[in-house]
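Every protein chain of the complex appears in place save one, which is left out.
After this line comes subunit A, so read on.
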């Protein structure tokens, strides 16, 4: 189907994958970019139409790299994996140190020896994380389809690396870049701040002066770099057109092209009267988990980061499988929670099954004409339920392990029988 022979166009294989909407619009970057450049050549601003929604920095960057696009995307994936490897390596050291401190302070109960993590078991985790990202079929798909989320993932991975290494300056810059690219990483400000505070041994108390000082410093760094990047984009194309085209597009969801998220069909079938209301509700839904999670997980900012990234990938307005690949890469870090996970078998089967059905039902709807949009929508629903339950399962397992660590592994009721743990 992909027409051959045109300069800069995708080859037949990747074209068919890229066109398949399920792996879809994290925008097929190559096509969008060539379109943007062609519009610039014709003397028309690329943002005057409704096709181009990339940021000016990406146009500028790829202006020179358009010939080597495949190589660039492979390199970004490798960079992401390397960044994650280094980050998790450092993180493991921090975890181990913290654990040792808590054991010495006698915060743990007496019979939790099984739950204590040893350096032996943590040795291969960074490698597992890197491999989990590189070999994930979702990552491969998004690399082949050349979608922007590979670049997003790289920036977020570098942001995590900078945060774990403790450099507030670099972390703020990468976070500003990530926010500039797609609006949602602004919620990662909170876990990064918590992590840096923990690293500086500043306790998170609302009355503490050092807490506010550090927070404002970090916020100032972040906001300044964001402003600098936006002004730089303005000077690149000499207009503010990109702001409604990029951010207005993300927030108001005008394009209803089917993707793996929940938004498109919802707004395709929405009554006009309620459209604005539900757009606001869905956007708030992404952002409002940050504060409660920050309150609950203030001792564990990396887990908070993981949950936040997962929430962004599930509820953002145009999700792609590349976003799913990013938070799935973190799962080996929490592999010690395996014994507390309740539904892992069903959920993994669900996710695999849905991923296999996505292209099939897409093809049946769009090309064969024998299925309806409802088939594809149903798979979207189940895939998102699977993701949500996966994240909440891990969250539950994490909380449970923390409880056991502080209260002992073998709990007994007053009459000596084995106790059950319940959320109340």
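Worth a mention:
Criterion: contacts are C-beta pairs under 8 Å (C-beta built on N, C-alpha and C of every residue); 3 or more make two chains touch, one makes a residue touch a chain; residues count from 1.
Criterion: contacts and distances are computed from a predicted model.
Of "MICOS complex subunit MIC60", "GPI transamidase component PIG-T", "Polyglutamylase complex subunit TTLL1" or "Proteasome endopeptidase complex", only "GPI transamidase component PIG-T" is the UniProt protein name of the chain excluded from the display.
Within the full complex, the residue among A:31, A:300 or A:316 touching the omitted chain is A:31.
When the whole complex is considered, the residue among A:62, A:265 or A:306 that touches the unshown chain is A:265. One chain of the complex is left out; on subunit A, the residues touching it are 1, 3, 6, 8-9, 19, 21, 31, 34-35, 37-39, 42, 44, 48-51, 254-258, 262, 264-272, 282, 285, 289, 292-293, 295-296, 314-315, 365-367, 369, 372-374, 377, 381, 384-385, 388-389, 392, 395-396, 399-400, 403, 411, 413, 415, 419-424.
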